[in-house]
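A single protein chain has been omitted from the complex, and every remaining protein chain is retained in its original position.
Letters are used for the chains, namely A and B, taken in the order the chains are written, and counting of residues starts over at 1 for each.
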Amino acid sequence: MDVLSDMALDYTLRTVALGSAALGIVSGALGAFAVLRRQALLGDAMSHAALPGVALAFLITGSRAPLVLMIGAALTGWLAAVAIAGIIRASRVKTDTAMALMLSVFFGAGLVVLTFIQRRPAAGKAGLDKFLFGQAAAMLESDVITMASVGAVGLLGVLVLWKEFKLLSFDPDFAATLGVPTRRLDLLLTSLLVIAIVVGLKTVGVVLMSAMVVAPGAAARQWTNRLGVMVTLSALFGAAAGVLGALISTTAQTSTGPTIVLVATGLVVVSLLVAPARGLVWTRMHAWRSQRILALEAVMSDLAALAAQHSSDATRPHDIAALHAVRGRALVDRALSELAADGLAQRHDAGGWSLTPRGLAEADRLARLRRTPSADL
Amino acid sequence: MRLRTGNALAVQATDLTLAYQQRPVLWDVDLEVPRGVLMAIVGPNGAGKTTLLRTLLGLLRPAAGEVLVFGRSYLEQRGLVAYVPQRGSVDWDFPTTALDVVTMGTYGSLGWVKRPGASERSRATAALEQVGMQDYADRQISQLSGGQQQRVFLARALVQDAEIYLMDEPFQGVDATTERAIVDLLRALRTAGKTVVAVHHDLQTVAEYFDQVTLLNVRRIAAGPVDEVFTEENLRLTYGGRVAGIGGRANATPLDMLA
Partner (left out) sequence: MTSAQIDVLLVAVVVAAACAIPGTFLVLRRMAMMSDAISHTVLLGIVLAFFVVADLNSPVLILGAALVGLLTVVLVEMVSRTGLVREDTAIGLVFPALFSIAVILISSLAGNVHLDSDVVLLGEIAFAPFNRFAPFGVDLGPIALWVMGAILVVNLAGASLFFKELKLATFDPALAAALGFSPALVHYGLMAVVSVTAVGAFDAVGSILVVALMIGPPAAAYLLTDRLPRMLGLSVVIGAASAVGGYWLARLLDASIAGSMATVVGIAFILVLFLAPQRGLVATARRRRRQRWTFARQMLLIHLATHEGTPTEADESRPDHMQRHMRWPPEFANRVVHTATERGLIDLENDQLRLTAAGREAARQAALR
């Protein structure tokens, strides 16, 4: 309640929350495509490569206006992406190497330019070093408007070319046979990813912005099997991580970028664990349950086989030492006690186990089920 | 753009030559596919079968040669050609459903920006039915078996309502049901006067499933009706000495040799 009333009152908090929401929506929605297109690490390379662009834009224009710096960042980030693609196409250097190389070289060049800025007498260096780790608290209303407008361009691009981007991401060769200009479309989608990155530079910083591109998409993928839902969820997760992280960092006085990234990572962890159908908790539980049922069925069929060897009395007790030896003591004992609880097996006073008449019937039914050819896949 | 069929050959490729870094993959390959036939492209690994298909589709640029579709260039007639890629060529964990993938086959006729509507979806549903997959329309594609995924790809090509279907190893790793379904589909396409060119690797079934065959090993070794062309001699030429070593009976048919 306190936070809410604070938000309504506090200009800084409101600005921070709005800006972080805008950045989260944009990077989440566009990042979803990056995750699907295996460009998670390209985002990392591009965000590091934005540093020289920011520095150069400031050095040349002397302006710290967010739009100017964003354009500079986008240019070098985009250039790095093009260089990576060019190196891969023109030489035998592989994708991972090209990315790591361009990432570090562009970042290094950025450092060189930063030292020029620091040397200038009237240096407004302050503000630029915030681009490393971001600072939400320094956000102004004009920043928010710029971020939202630039981001809206990116979102609009995805919305208009939705069908084409979906096809390109899923099956580019098929797209080409339909007459879609895949090379140009690919470049366009990569350029939109640059937008997603530069929008968050001031808040999250160049070093960690890649996580904001990857994490919401990776989390959203776990909850749905539809691209539309995934992109929407990814935008929401991005916004949630942005707002929550920015508010925590502003109130707890921690660095904004790392805080937002940790909130986003938390969303991913929760999604990986509990998302319905895909979540590890459910799949593990499902695997465990089917393993248990298999064990029950195996022990039942073993007992039925023993009973069949002594056709005179199907329910006479059998020594289960052989079962223990073959299937393991713990598994057999647990299965037997569950079967006994269900009235399918019985322990005889003289020692030894057998199926009950009902258990025999059930084992027979299962055996027949196994013999019928299962539905064709 | 009006698409024409006319009386020309469905597919006519002449002198296709393609090299990766000066290593020839296709050398002066001609291909004539009459309308309404089912043609298999057969050859050993690395023979350029997939490359030939991708060249026909304009996905690769040949160093020489040209591809005509019903007598006009492929680029003009693209709308007449449907493509069924190899199943392994896409990421099946992509968040989409079987119906959605099939609907992608309508994107070509939709044009830019416009979204698929009810009519596109009903066409896609009909195509799914045609391959016996209507019950799986809303399944996420990774939850389908290999054969079912292959049938989804076939349905996507069907929905394109093309005249020519180019398929890359449609029988690769599918179950018996799917294999039957694909064979039925191929025959239905032939009955409807459509043309199919498929890369095929199972020599045992070539004669049963296809009318014509092109034997390829970088160069075209032979092409024509299966019963004329699919001979021991031609297979030996295509596969080098390897095939001959397996069988060895004097008048063995190709199928016996490989058994």
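In this section, a residue touches a chain if its C-beta (ideal position, glycine included) is under 8 Å from a C-beta of that chain, and two chains touch if they have at least 3 such contacts.
Because the structure is a prediction, the values reported are computed rather than measured.
Residue in contact with the omitted chain (choice from A:L132, A:L188, A:A340 or A:A367): A:L132. Residues 14-15, 17, 19, 22-24, 27-28, 30, 63-66, 218-220 of subunit B touch the missing chain (whole complex, contact as defined above). Counting the whole complex, the residues of subunit A in touch with the unshown chain are 35, 38-41, 43-44, 48, 87, 90-112, 114-116, 119, 129, 132-133, 207-208, 210-211, 213-215, 217-218, 221-222, 254-255, 257-259, 261-262, 265, 268, 272, 278, 280.
The definition used in the following text is that only the chains that are shown with their structure count from here on.
Separation between the centroids of subunit A and subunit B, computed from CA atoms only, is 36 Å.
Subunit B meets subunit A in the complex at residues 54, 57-59, 78, 81-83, 85, 89-91, 94-97, 100-101, 104, 107-108, 110, 112-116, 140, 145, 147-148, 156, 175-177. Contacts from subunit A toward subunit B in the complex involve residues 36, 160-164, 166-167, 169-171, 173-180, 221, 224-227, 229-230, 376-377.
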